[in-house]
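Have a look at the structure that comes next, please.
Heads up, one of the protein chains got dropped from this complex, but the rest are sitting where they should.
By written order: A, B and C. Residues from 1 in each chain.
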Amino acid sequence: MIQAMNEALFEEMERDPSIVLFGEDVKASLFGDTKGLWKRFGPDRVRDTPISEALISGMAVGCAAAGRRVVCHMMFGNFVYTGMDAIANQAAKLRYMTNGQIRLPITFLAVSGGGRSAAAQHSDAIHPVLANLGGVKIVMPGSPADAKGLLKAAIRDDDPVFFLQAAGRGGEPGEVPEEDYVIPLGQAAIRRPGRDLTLVAIGAMVRPALKTAEALAGEGIEVEVVDPRTVVPLDLKTILGSVRRTGRLVIVDEARDTCSVASHVAALVAERAFEALVAPIRRVTVPDCCIPYAPVLERAVLPSVETIERAVRETLDWRRPA
Amino acid sequence: MIQAMNEALFEEMERDPSIVLFGEDVKASLFGDTKGLWKRFGPDRVRDTPISEALISGMAVGCAAAGRRVVCHMMFGNFVYTGMDAIANQAAKLRYMTNGQIRLPITFLAVSGGGRSAAAQHSDAIHPVLANLGGVKIVMPGSPADAKGLLKAAIRDDDPVFFLQAAGRGGEPGEVPEEDYVIPLGQAAIRRPGRDLTLVAIGAMVRPALKTAEALAGEGIEVEVVDPRTVVPLDLKTILGSVRRTGRLVIVDEARDTCSVASHVAALVAERAFEALVAPIRRVTVPDCCIPYAPVLERAVLPSVETIERAVRETLDWRRPA
Amino acid sequence: MASIGGNLPREELLEMYRGMLTIRRMEEQLARDCAAGKLPGPVHLYVGEEAIAVGVCRHLSERDWITSTHRGHGHFLAKGGDPARMMAEIYGRADGICGGFGGSMHVADFSKGIIGANGIVGGGIALAAGAALAVQLDGDGRVAVAFFGDGAANQGVLAEALNVAALWKLPLLLVCENNGFSEFSPTATVTAGSIAERARPFGLPSVEVDGNDVVAVWQAADVAVRRAREGRGPSLIEARTYRTRGHVEYEVTFITEPYRDEAEVEAWRARDPIDRLARRLREEDPAVEAKLAAIAAAVEETVRAAVRFAEASPEPDPASARGHMFANA
Partner (left out) sequence: MASIGGNLPREELLEMYRGMLTIRRMEEQLARDCAAGKLPGPVHLYVGEEAIAVGVCRHLSERDWITSTHRGHGHFLAKGGDPARMMAEIYGRADGICGGFGGSMHVADFSKGIIGANGIVGGGIALAAGAALAVQLDGDGRVAVAFFGDGAANQGVLAEALNVAALWKLPLLLVCENNGFSEFSPTATVTAGSIAERARPFGLPSVEVDGNDVVAVWQAADVAVRRAREGRGPSLIEARTYRTRGHVEYEVTFITEPYRDEAEVEAWRARDPIDRLARRLREEDPAVEAKLAAIAAAVEETVRAAVRFAEASPEPDPASARGHMFANA
């Protein structure tokens, strides 16, 4: 995943000299995504910033407004809160408030989510909060190949885009095509077709969802796994189409449940494909708590193959009360 | 509404000398809610702060951790983003991360929502963002009488609570009982009983929801209006009970649609009361855009009696396709 | 050409007079409109502070960038924003500079280098730093200027900007308009020590000027802008001034006890920057009167034309309310 992101950054910065990238320790690159960029593109275009999230998120907006294409690294999703003002009040609003006078081509990078015992202040999944702002797009890749194509799309996009990489899963393997390819934002992928139930899985949840689907296939249960790839814009058409075929929906979202993207997808389907539904819509999310440190606790709150499988089975087994 | 809040603050500060209140211009009191407190309780307990939201939200946490009961005025909901770090990373997490070692009795005050041509940076409805944090409670009163009892409950509560007053509707009239009464957090109120459809209306949306219900009653349509009063904790039981009786649900939430509380309520019902539903669940929310300035534009994006009525009728008229 | 007022050419002084008077008359119109209930949203007027926007912006071209504040009409106009389209915006009309989507607190014109007014106190500081980074990379001598208030100086982002601007030698000018108040809090009650001094620990030059003296502002900005254009880095200017009107026009509806002395307001009115410049010009050359009168007449006509334009403009189409959230939808 990281390798794919690194390639995308190299190729895009090579391709478009207007791109400038900055953030904390992007030269040393804690995650490896920005590794080597400083050497190749120099200290003008690749800048280590002080620890000043309120400033750097705002600089991204000003720099983009003044004509640059910007990649701004926020490091951990939780630090987005520290730089939230410029994201929520400026980046998400400036174009609208000025009646479309400007474009804000900004890609914000951040890792998001738990799974590494990094505890509550380094493990938040921040996409629901960002999604409610309305003015930022959100990319959540489910595989390395997608990561490359989606990151390129994000960078070439003329709007603020959050590219959220699943924390600690950056090392995940997967084939990444060599060539220059771009995956358009807003197009879901059906990762696995199936007629019995639609399983929408977001970002890092695609992998356990696929595992669950494989396991259940052994029993003759055919689960269709839909990977939205981007949360904003959301490819509702593909999701609705799938649910209309299967009649059943489970959503896996590594986010706190309340106001999660899982909730939102459920709401959309309960409105637009109600007649197709033959069972309650279930969500596999994180309970409304923080992400704890101890692995045994953390595992207990994060979605897993087991909890996904349980939700799928419950949905399949559900019968309308007599 | 403002008068009711002001009374609650006076009575609680009188009652409990450990309460300290601070924020920007709480002495002059832009909204009137903190009017007179400085004179009565003096400059120790009532403090005007500099414009430093990142600091004051954090000070609220530190001051509460050190034993005080704190009321922290954030003024407009949008400024919460400016002080977001301490809210999301500290207030919402400190108790959990330390295994319940402390209590954080903080009431954050803010006006939230549009309706006054204050434009995008003064009109956000911020409750969905806050709700996803998991660690802050959220009160959204629908009437002056509730405002008083709920604010008292918020102040007496030992957890961080956001008390969100509907911007520009503070002058709304309504009877407020004289005596000391407290409305427990997490108890919805059925504002109007009805057998045909459940209309969940949040905060300032209670009023147009009731108006809609009254209008429809003239046609013999009986809409049940449920006012959750607090979004976190959410009184799901009352909502489910109502939907199980009516079979139909419309939710009115003055929030951007994606990941709104409306979405979340819809998701909960689509999971827990699926068998009772006889029609799709509709949401009346704000489209995923900013709040515009011109009144004609603003009216076009905010929920209104007309849009609520349309959603109710559509839900009542819905027939399962043959 | 004859030059007065610290070696400034008279033509320059007259242009500054015109600039300040345009802001003043436009805002007096807005004050009347607000009192008459014609404005849908809140307005924060710049009356008494015009010398700062004008004294600084006279050094800028349309290709330089500025960011502004909730009190942003003066910066908009001084930087070349169109009065009629600003008026239409504040009236909430379709021909407003932001189509009625932004209103008073968001007047912006990117084609003129105006990133815009800002409803978030301190919000423009980081934007200007970002714009300064962009023009630094372009390397063509352009600059970015952030206007902000004394209240905004208490937002931490100022310190963050000072640090990065110093480290990266950004072509950035930070202009603090110290008008004595953060809303209704006198500066001394919420602002410790000196704002100008806050630049020093970062190694940035800073200066305090009389913000009611347009010539003094012009001169300080001249030094700072030149410095930035030549790649010698950022500066901070603290301009001391006073707002002679309220914080926000509708404050009369909720402020029940005065938060300042009427005598203090009067004392500052006596130091009005426009009158001061006019006096200075008349002292130098009594014959300037005719020119001042001509400017005043032209300004009146600008205001009238702006009102006509705004009133003639239709309301925005409600069907467009979802607006331009994204460029690539």
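Observations on the structure shown:
In the analysis below, a residue touches a chain if its C-beta (ideal position, glycine included) is under 8 Å from a C-beta of that chain, and two chains touch if they have at least 3 such contacts.
Treat the numbers as computed from the prediction; the structure is a model and nothing was measured.
Considering the entire complex, the omitted chain makes contact with A, B, C.
In the complete complex, the hidden chain is touched by one of B:Ala4, B:Ala28 or B:Ala64, namely B:Ala64. In the complete complex, the residue from B:Arg45, B:Lys148 or B:Arg229 that touches the missing chain is B:Arg45. Although one chain is not shown, part of chain B still touches it, namely residues 20, 44-45, 47, 49-50, 52, 54-68, 70, 85-86, 89-90, 94-104, 134-135, 137, 157-159, 185, 233. Mapped onto chain C, the interface with the missing chain covers residues 154-160, 162-163, 166-167, 189-195, 197-198, 200-204. One chain of the complex is left out; on chain A, the residues touching it are 24-25, 27-32, 35, 48-55, 78-79, 82, 116-122, 287-290, 292-301.
Quick note on the criterion: only the chains that are shown with their structure count from here on.
The chain with its CA mean position farthest from that of chain A is C. Centre to centre, using the average C-alpha position, chain A and chain C are separated by 40 Å. Rounded to whole angstrom, the centroid-to-centroid distance between chain A and chain B, based on C-alpha atoms, equals 28 Å. Touching of two or more other chains is recorded for residues 53-54, 78, 82, 119-121, 288-290, 292 of chain B.
Residues of chain C in contact with at least two other chains: 98, 100-102, 106, 118-120, 123, 156, 323, 325.
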